[in-house]
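Then we have subunit A:
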Amino acid sequence: MIDLIYKIGHFLLITIFTMALGLLFMGIARKIVARIQKRYGPPIYQPYLDVLKLFGKNAITHGFIFDFGAVMALGGVITTLFFIPLGSWQLYSMEGTVLLIIYLLAVASLGMAMGTVGSGNPQASVGISRALTQMLGYELPYLVILFALIFRYQTSSIWGLMQAQAGSFLNWNLFAYPLMALVAFVVLIGMMGKKPFDAMIAPSEIGSGPVVESGGKYLGMLLLQKSITIIIELALYVNLFLGGADNIFSFSFKMLIVWVLATMFGSLFPRFRIEDGVKFFWKWPLGIAILQALYIII
Partner candidate 1 sequence: MNNNFVKGSWQEILDWAQNKSINMLHYCTGCGAIELPPTMTSRYDMSRFGIGPAATPRQADLLLVTGYLSTKTLRRLVYTYEQMQAPKFVVGFGSCTINGGMYWDSYNTIKQLDKYLPVEMYIAGCMPRPEAILDGLLKLKKMIADGEADGYQRYEENKDFYHQNQEAVLGEVQRTQ
Partner candidate 2 sequence: MRNEKDLLQLMNAHFNPLKLEIKREQNVSLEFEKEELIQALSFLKSHSYKHLSTISCVDWLEEGEFELVYHLFSYTDLINISLKTRIEREPGIFQTAKEIWPVAEFYERDIHDFFGVKFKGNDNLEELILENWQEIPPMRKDFDTRKFVNDKFEWRDYNGQKHTD
């Protein structure tokens, strides 16, 4: 019984901490983009106020499937959160978590897709079909990289991959296999929907894509889901390539560095069309990842 209460408390703590950190990272990104564009931006704590305001607005609903889609998206990412080591915290650790995480990340997108089906707006369908097509693009190089790493270290749990880089910091995969780290960085930008690859949220073309009919508390839930997704993807990158960390603070610091680099990179480019984005992912990143994988295997 005490064990159960302890676990529930642990899970609440991880969820709330991740939401808060994710919203803070979103605020930092807006500030960085504003400074690059030579203006002051909103204050760093602006996303907290956005979420608070959104939960105070009325919202209309379009039926059961629309509600369920939002809940499924948020629930999917919280489930994914339990299998990733954040510093020294982790709820469950077992073999095969790498593949499990790839599978669960798709649940969030499918949740949003279900929500858009329920709303019945054609612009939302266009947005979500673009998002799923793009996922087809970036999953392929990412899977090649993951299988190469699993083969190299003969373990398929993220905790194991993190432990294998212990020792001095020259053991990190960033320095051992730099090309793969570079490809994973480009895939990270695609996963987070940042600038060259953000045709799915294009605000002027399709009225912000899948969230076009959500207002009020639905938009608040989707904003929270986005913040947790950011932390999950950054945590995966830091665990696989930058060696993880012992405690949560140095882990957050490493995530912050990757996030700042990704934001600065993502604020400079115009937008790719979806076909161009998918073709890009299947040309150079896939080629480099396959080369590096063959080098590892042979």
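How these were chosen: all candidates are chains of the complex that A comes from, given by their letters.
Following the convention adopted for this analysis, a residue touches a chain if its C-beta (ideal position, glycine included) is under 8 Å from a C-beta of that chain, and two chains touch if they have at least 3 such contacts; residues count from 1.
Given the structure is predicted, the values throughout are model-derived calculations rather than measurements.
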Item checked: For subunit A, as assembled in this complex, the candidate in touch from 1 or 2 -> 1
Next item on the list: In the complex, go through subunit A and note every residue touching candidate 1.
Entry: 30, 34, 37-43, 46, 49-50, 52-53, 56-60, 203-204, 207-208, 211-216, 219
